[in-house]
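Sending over a structure as C-alpha cells; questions will come in a sec.
Shown here: the complex without one of its protein chains, the others still in place.
And now, chain A:
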Amino acid sequence: MTTYRSRISLSVSALALAAMMPAGLAAQERQTIVHGADEEPATLDPAAVEPGEGGESIIFHVYERLLTVGPDSPELMPSLATEVPSLENGLISEDGLTYTFPLREGVTFHDGTEFTADDVKYSWDRVMELNLPGSAADILADKIAETRVVDDYTFEVTLNEVDASFLYSSVLPMTASIVSQDAVEANGGIEAADEYLSGEMVGTGPYTFGTWNRTENLSLEVNEDYWGEMANDNVRLELGVDPDVRVLGLRAGEFDTIETDPTYVPDFGDAEGVNVYSEGLLLEPLHIGFNMNVPEGNLPEGDTIPTDFFTDVRIRQAFNHAFNYSAFLNGALGGFGEVNPHYVPIGVFGYDPEAPVYNEQNLEEAERLFKEAGVWDEGFTVTVVVESGSLFEIQCLILKDSIEAMNPDMRINVLGVAEAVFDEALATSPVNYAMWAKNGDPAADPIDYLLTYAHPDGEWGEAHGFRQGYENPDEIASMIEEAAVELDRERRAEIIGELQRVLYEDPMWIIGAQEGAVTAYRDRIDGMVIQPLWPRPSINFAILDKTSE
C-alpha cells in the first residue's frame, strides 16, 4: 500500500505537466517501444479470450480490472476499485459470500464516457451470458450468483458458495476486464458484440487501442487522459515474428523487447546493447499427462499397453523417477527454471518448499517400481502426442531417452504434430492417446491448478479418469474442496501443503520443470520487470521507459 498517495500526487503532477504542454508536443516526444511478439491475437474480446493466448496482453494494457498486481509482489492492489475487499475491512461479508467493491470516481473510457458501476455489472454479465467456448467465462459464471449496482460507484457481487480464491482467480484475470457499456451497446449490444469487440477496444487503461494490421503489427497509444500514472512510450507489437528473426531483430536494434524463451538466451552471447532479464519463474509448468480413459482399441497403432496401464500408481511413480530432470532444466531450458511441484507451482500461495518433489532422476527406484508393477520383463510401447517443434517435444524426447536407456523393451514413441492437430486430439472426447505434453495454464491461486489438474472430477480428472487411478480419490477431492472455501490463510496453506505431499505419492503428471521468466531487451529500455501474474509476455509496457540511443 506504499504508493497510494504518491501515485495520486504523481498523476496530478503528470496531468499538470500535460496541461502545460501543447498536446502535439507531448505526443511528439514519445518514443515507440517495438516488441517482437510471437502470435497474432485470436481476439481482443475479454469474453472470448483464452487464458495464455496472445490477445491477453493487449487486453491487459487497454482495459483494466477492478484489482491488479504490481511489479514486485503478488499482492493484490486496487485498480478500478479503490480498495481490495477483505474480511478485515468489511468489504467481504461475514458469511464470505458478498464482495463489495468501492469504485474509482472520475475515470473515463477512451471514448470519453464516464466509468461507473453499471459498466462493471455490464461487463461481467456479458461474459457470463455469452459464455463462449474456449473462453474463461466459467471463472465468473460458475461462481457468481448475482451482480448488483449499489450506486454509481459501488459494485457488489454475491457468490454461490464461499470461495477463498475469488479475487485472484476471478477478478484479476483478463476475462474480468471492464468494457464500456456505451461503446458495446452502440455497436450491436451483447449478442453482436463479440464480433465488434474482437477487433476494437474501448477501455480505461493506460493505453488506447491504435491500429491492427492483420498478421503484421498492432499499435497501442499512450492514453493522455489516464487517471493513474501515465505511460511513457507508445507501443507497437510486430506480430507473428519467427523466433530466429526475433533474435536477429533484437540484435539489430529493430526490436526493443521480444518474446523469448530460455532456449534463445545463448544466441545473445555478449551481443552489444542487449540485456537479458532472468528473475523469477513463469506460472506455466511444463507437464506430460497420463490418460486412463482410452477406450479399448483406440490407442495409436503400435501401442502395446493395456488401456488401464496408468491406473497403476507404481507405473506413474516410475515414470516420474525415470525422467532426467537435470537434462531438461540445464539443457533445453539453459538452466533458467526450477524443478516444479506442479499442483502448487513455486510462487503461488501455499507452496510448501518442504514437501517432496520429483527433482532427480532415480533409475534404481524406477526399475524397482516397473518390476513390481510387472511390466519390466515384457516391456511396453506407448505414444506421447505433442506439438512438433516445441519445448514440450524436447521434454518428451528426454522422457524417451530416459525410459529407453533403462530397458530397450520399454519404448516411448514421440508423435509430433501440428498445433491444430494437437488441439483437436486433446479436445476430442475421449482423448485417444495415453500420454501428451504441454504446459499448464497460468493462474494466480493454487486452487485453480488443483481443480484443473488434480481434482478427480476436475477438468482433466474427469477427462483422464483420475478416479480410477488415485488410491483415495475422495480424500483428494475433499481436501481440494476444503482448501477452496477455507478463508483462514494459515489453515488453507496447511491443506495445500498436505495436498502437495499426497499428490507426490500419487502423481498424475510428469512435471519437467517450471520455466524461468526470461526476456531479452535493448539496454535503451529502462525499468524492465517480468511479473508472471501479468499475461504473457508478462511485461507491462506502461512502466517501461525508452531512452533514445
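As a convention for this text, a residue touches a chain if its C-beta (ideal position, glycine included) is under 8 Å from a C-beta of that chain, and two chains touch if they have at least 3 such contacts; residues count from 1.
Everything that follows uses one rule, which is that contacts and distances are computed from a predicted model.
Its UniProt record calls the unshown chain "ABC transporter permease", which is the correct pick from "Tryptophan synthase alpha chain", "ABC transporter permease", "Fe-S cluster assembly ATPase SufC" or "Protein translocase subunit SecD".
If you put the hidden chain back, the residue from A:Ser73, A:Asn89, A:Thr304 or A:Thr428 that touches it is A:Thr428.
Looking at A:Ala42, A:Val276 or A:Met406, the residue that reaches the missing chain in the full complex is A:Ala42. The omitted chain makes contact with just one of the residues A:Ser73, A:Ser86, A:Asn160 or A:Thr211: A:Thr211.
Across the entire complex, the residue among A:Gly253, A:Gly334 or A:Pro473 in touch with the chain not shown is A:Gly253.
The chain not shown here touches chain A at positions 32, 40-43, 50, 53, 133-134, 198-199, 211, 213-217, 219, 236, 238, 240-242, 245, 248-249, 251-254, 418-429, 438, 441, 459, 463.
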